[in-house]
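My questions all concern the structure below.
Every protein chain of the complex appears in place save one, which is left out.
Showing chain A:
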Amino acid sequence: MIKAVMVINTFGKPRLSKFYEFQPVEKQQELIRHVYAVLSNRPDNVSNFIRSLGAIFSPDTRLVYKHYATLYFVFLFDNSENELAMLDLIQAVFVETLDKCFRSVCELDVVFNYSKMHIILDEIILGGQVLETDSVEVVRAVEEISKLESTTSAGTLINKSIPSWWAR
């Protein structure tokens, strides 16, 4: 199963993290830092897998990551997943869906659409199991949810508009 999904930027700031096995929040931060430390030491153009992660992960944990511009997309999983399939999941499913949802995604999209990121991720993975690998399907579901949200929470309209100019 997939154990965790992380999106970390190249300065080590987490942008999204989801752990499919409960971890206390301090441990989460530690794991993210550790993963970043491992990744930031790797040159480009090398393989995207990391097998020996150190003692804080259980021994069968593997890691697949993909480096896009300023972001690392990281999937941690155990040996009941295929490494290349996970890489595909990052490239052809997760990032492609993000691309479709945000029209060529960049780090700012990920930063400011925190909850939408979770919606997208939840459509692809449930409980560490990959459930949807077709990005078209994912986009459709995400759009449905967005529509549902805008109809049920009319109140947000006013509320949202005020602070946005107020904050400027």
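Operating definition for what follows: contacts are C-beta pairs under 8 Å (C-beta built on N, C-alpha and C of every residue); 3 or more make two chains touch, one makes a residue touch a chain; residues count from 1.
Rule of thumb we're sticking to: contacts and distances are computed from a predicted model.
Trainee: Name the chain not shown, per its UniProt record: "Large ribosomal subunit protein uL14m", "OTU deubiquitinase with linear linkage specificity a", "Coatomer subunit epsilon" or "AP-3 complex subunit delta"?
Mentor: "AP-3 complex subunit delta"
Trainee: May I ask you to list the residues on chain A that touch the chain which is not drawn?
Mentor: Missing-chain contacts on chain A: residues 1, 13-18, 20, 22, 24-26, 28-29, 42-43, 45-52, 80, 82-85, 87-88, 111-112, 114-115, 118-119, 122, 126-127, 129-133, 141, 144-145, 148-149, 152-153, 155-156, 159-160, 162-164, 166-167.
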